[in-house]
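Left out: one protein chain. Kept in place: all the others.
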Amino acid sequence: MLVQDDLVITHLGPCAFESPLKRRAIQGFCDDRRILAETRLAPGAITASSVAFEEAGPRARLFFDPAQTTAAIVTCGGLSPGLNNVIRSVFLELHHNYGVPRVLGIRNGYQGLNPAEGLPPIELTPDRVEPIHNFGGTMLGSSRGPQDPGIIAQFLIDQKIDILFCVGGDGTQRGAHLIAQELLRRRLPKAVVGIPKTIDNDIAFVATSFGYNTALEKAAEVIEAAHVEAIGAPNGIGLVKLMGRHAGFIAAGAAVASQDANFVLVPEVPFPLDGFLQALDARIRRRGHALIVVAEGAGQHLIDQAATACDASGNVKMLDIGPFLADRIKAHFQQAKLPVNLKYLDPSYLIRSIRANASDCLLCDWMGRYAVHAGMAGKTDVMIGYWSHEMVHVPIGLAIRHERHMELDSDLWLAVMLTTGQPNWPIPPAR
Amino acid sequence: MLVQDDLVITHLGPCAFESPLKRRAIQGFCDDRRILAETRLAPGAITASSVAFEEAGPRARLFFDPAQTTAAIVTCGGLSPGLNNVIRSVFLELHHNYGVPRVLGIRNGYQGLNPAEGLPPIELTPDRVEPIHNFGGTMLGSSRGPQDPGIIAQFLIDQKIDILFCVGGDGTQRGAHLIAQELLRRRLPKAVVGIPKTIDNDIAFVATSFGYNTALEKAAEVIEAAHVEAIGAPNGIGLVKLMGRHAGFIAAGAAVASQDANFVLVPEVPFPLDGFLQALDARIRRRGHALIVVAEGAGQHLIDQAATACDASGNVKMLDIGPFLADRIKAHFQQAKLPVNLKYLDPSYLIRSIRANASDCLLCDWMGRYAVHAGMAGKTDVMIGYWSHEMVHVPIGLAIRHERHMELDSDLWLAVMLTTGQPNWPIPPAR
Amino acid sequence: MLVQDDLVITHLGPCAFESPLKRRAIQGFCDDRRILAETRLAPGAITASSVAFEEAGPRARLFFDPAQTTAAIVTCGGLSPGLNNVIRSVFLELHHNYGVPRVLGIRNGYQGLNPAEGLPPIELTPDRVEPIHNFGGTMLGSSRGPQDPGIIAQFLIDQKIDILFCVGGDGTQRGAHLIAQELLRRRLPKAVVGIPKTIDNDIAFVATSFGYNTALEKAAEVIEAAHVEAIGAPNGIGLVKLMGRHAGFIAAGAAVASQDANFVLVPEVPFPLDGFLQALDARIRRRGHALIVVAEGAGQHLIDQAATACDASGNVKMLDIGPFLADRIKAHFQQAKLPVNLKYLDPSYLIRSIRANASDCLLCDWMGRYAVHAGMAGKTDVMIGYWSHEMVHVPIGLAIRHERHMELDSDLWLAVMLTTGQPNWPIPPAR
Partner (left out) sequence: MLVQDDLVITHLGPCAFESPLKRRAIQGFCDDRRILAETRLAPGAITASSVAFEEAGPRARLFFDPAQTTAAIVTCGGLSPGLNNVIRSVFLELHHNYGVPRVLGIRNGYQGLNPAEGLPPIELTPDRVEPIHNFGGTMLGSSRGPQDPGIIAQFLIDQKIDILFCVGGDGTQRGAHLIAQELLRRRLPKAVVGIPKTIDNDIAFVATSFGYNTALEKAAEVIEAAHVEAIGAPNGIGLVKLMGRHAGFIAAGAAVASQDANFVLVPEVPFPLDGFLQALDARIRRRGHALIVVAEGAGQHLIDQAATACDASGNVKMLDIGPFLADRIKAHFQQAKLPVNLKYLDPSYLIRSIRANASDCLLCDWMGRYAVHAGMAGKTDVMIGYWSHEMVHVPIGLAIRHERHMELDSDLWLAVMLTTGQPNWPIPPAR
């Protein structure tokens, strides 16, 4: 249960400078505008909870003097559509609107914040960033894994960086939190602002993460291709593996968007393998084709039997659910003496490396610019959230303490159940 | 100011039948789940308003006996991406999930509800609707304008139609409200459920209408084309007219998504023509090219002088802002003796007639199926709204009493100001 | 060397019926219009060869009486963009322009011509074919493998089918040739017309097969995705496997279209594995990323060592070059102690199952309608070819005696060498 204290944002100190942003466009935005954390009235309740996020946006007064500020941006983890848009909007907002003279691009994720890696930052310019939103990927490069917060703090001191924007997922935000805490401990007036990146849409307090809608678009296209294959051959079965290690948002969303899926398997529902195969068998006998969408994180509850079956040397590995399911399906129909044509599609890189679609372009521009507003106002250890169609400030420490899953009583999962007609497998209570 | 009484939904009567969806994931959905109407805590307030919408979704018990029900669906007004998706999802939900035996498609909008027009409804079948979501437009045809509610009520009686789904904009919902009121007056147990359709995104209590995101995608593509033209010729000016009679959502959203616009003119901001031309002149002299996005409803405050200037016979007409602006821009630069290359693009039909993108496919599926749930549960005079990322029930009478505009202190308009750098023209107080 | 006798087309007999197309623009088309088989003047030659194909197109007089004709169409082998377009244009030409009353769709490839398979043909109608060109795949289904020509001949007799259109690749055309020969042997006045389908673009006398250009479009998109991945990670290597069992047209064309590939490996060039790895190593050390496009049929000369290395039980299988190369690349850099990020993309189904692009729509319409013209004029054992931008008649027996590869002195391969800068590996003479 959220309490208001969890939602308090850390400030570096009083705001001594006036914002150069055009007056009237920013009127109304202030620390007092708040967005309720709970938009649903609790069943039976007659009073709404007033626990609320601070609304994000430009502030009339700033902690940092724009003319004296240096900012840096780093992108971490796997690719997601929109990374370049975020880099570009952060830069353009700092450069054109605030007049910040020096903005650095950190190379290859957190590696570029460790001098030992030998990757000096690059200085961003309008020419350099101008066309990048037309391309997928990140112009700064990326990498996985953390670096020592102490080393990073020293790097920020050496490079005279006042604000660090950290674009990345759960792990990246954990790193950003540690950096922010280290800077606060050293009483350094430096801000760390997180921008959530997760193609899986699984970061807390981010209703829709950038890249997610683009991913749905492409994933739905892949599902349609699999559908064409499935209906083009006798007893055709299309099996599509989509992203989603801990949450089935992409699998569910793309399945509903395409309207072609008959089964959607997600991490949130530990489906029974036999039950699934029986339902698939029935579908094939009845209709002559079937289409299955599986999130990469689905079926991990099958890992023990899989590990035992697959790996004689005793190593228990993460189960690659795609080939595993393909094998089991083939085995089932071989035993049932029903010849099927199974086509397995694993489009992963094709989805995450494309350019952002229009709604993601909007999200990226908002998140990037609002992160700048937060940083210039001296807020730190703060992540940009997106809640009730509004941008909000979320303490990073709070965001990383929560996990976001697809609720099984949500509109999205209901849509999956209604469009696929798949069995409503019971969820084991022990989960 | 909304009060809870405004949000009460009309029911036809007690629900005597059990829903056949009970095997599906409908647990949790009920009339008691409510979504707050206000998600922002009023400045200075410490208590949130508990005025709340009824959450939409399937209900465990139904007013209509599915096996004895006839439903009909009608699409009205201009095209919008997703109409076919809505038709299809309404049908599939009724047919497959509820087992409703007879679903009619009304032809050519409300005309098809008037026997005098000679357009008998068509009976929908799975084969007929199967591929339609892959196409723009509406398989049922459409038309504009109302029909007599009394005649429609009689038509519903004659055709034994129990539930009528009305897909359309403001005018269509007004019509639906009149039909619902007529049916209630006659104490007929027939439900009318509205599904909001507006590519302009300007219906109250619908945060994002279906078709809007698809329109942004295409409109951004058009802006990019205009940008290429503008930079490809000496002193190139691209002028793009986009939809939006009363609200600038498409112009603003597409401009920010494309990142290419230098000026965005919307109905909400009665810009000064001279001020605009001066700013454009300065931009051309400084950068050698410029891009203007104008919503069709912008600049109507210029109509008096335009009418006087353009129309000698004294007729005051709706101003076609695109050619009007093009003329004024050419005249300005001719007088300024600065040769420019102006390219005017008016893509309207190209945007509204395409198929829905993935996120709109999701919205359409949700709205269509939730309209069915509402109708089967015996709710009437109700429109499906979309608020705080949740589907809600909105009394149609309430929806049509409100207009939705782009707020000038919203994230979207702020994004326009920040990405374009256009002047922050003062809004006349009298507006 | 082609001689004119090889190019003679078999006719069923004299043409007793007037074409109903005479009102259309068919003037000029006749058996006497011929397209030269050799468009290049032999080096040193001063006289061009006059060996020429019969030009395809409508004929003023027909062998079959349209009002009494039954035709059938069958699609075989793997999917290729445009199959539905061909089915549709064959049907529409027969139905609307010739007035043929009965056109059958054979289901699941040649299987549907064998009554033992229990797949009766479906009767095509305008409604049924209307929307199908908007979808990939084939509405008739497909399968691989031949059926007995005698059984098929009997089926054609039983079903009163006069003309059979066989859409498919090399194997399908072999089958069509056997059926045509069987019918001729039995002196049955039935025509067999082949329509070449090969996404690999490897059928003789077909300069561009339908589906090929669509495949290039999609394959180039995949290469771009791989490029984004390669430059987004330290020492990133993108490896893309594309279609092309015997010919490298797709790999080469998509590589040049995308301009992103550094290495293109095709069946026509038995590259040295060590030489390739050294060149890749040098590229990575010099530029930090690399992109490799490999046709599925490339590298089969490596099979012995691969088989020995991979398969202890002694079975020599077709080498799956994608994973094989990925393994070898990883092993090379592991040994070289240079950490790389290899991303392997195998988009196959995503490319072949999409709808045809505009130029393929044109090709399909032409080929389909010209096949109808050939059949109605009583030509048999004939395939529609495409040569020097003209549609021509090619004896099927001739087409299947030739293989089409990418010439290493062609514009296409030269473009690969010039855009990639890859080593010009010597071709072993013994090949």
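We just call them A, B and C in the order they show up, numbering each chain from 1.
Keep this in mind: a residue touches a chain if its C-beta (ideal position, glycine included) is under 8 Å from a C-beta of that chain, and two chains touch if they have at least 3 such contacts.
Just so you know, these numbers come straight off a predicted model, no measurement behind them.
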Per the touch definition above, residue among C:217, C:296, C:346 or C:381 touching the missing chain
C:217
Where B:70, B:138 or B:388 are the choices, the one touching the absent chain is B:138
Taking the entire complex into account, which one of C:96, C:160, C:285 or C:402 touches the absent chain?
C:96
Quickly run down the residues of chain A that touch the omitted chain.
131, 134-135
Residues of chain B in contact with the chain not shown:
79, 108, 111, 135-138, 141-143, 222, 225-226, 228-229, 231-234, 343, 345-347, 349-350, 353-354
Residue list for chain C contacting the dropped chain reads 21, 23-30, 32-36, 38-41, 43-50, 52, 55, 57-58, 88-89, 92-93, 96-97, 133, 207-208, 213, 216-217, 219-220, 253-254, 256-259, 357-359, 361-362, 365-366, 369, 388-391, 409, 411-415, 417-419, 421, 424, 426
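The criterion applied here is as follows: only the chains that are shown with their structure count from here on.
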Just how far, in Å, is the C-alpha centre of chain C from the one of chain B?
46
Mean-CA-position distance for chain C and chain A (Å):
41
Using mean C-alpha positions as chain centres, tell me how far chain A is from chain B in Å, no decimals.
29
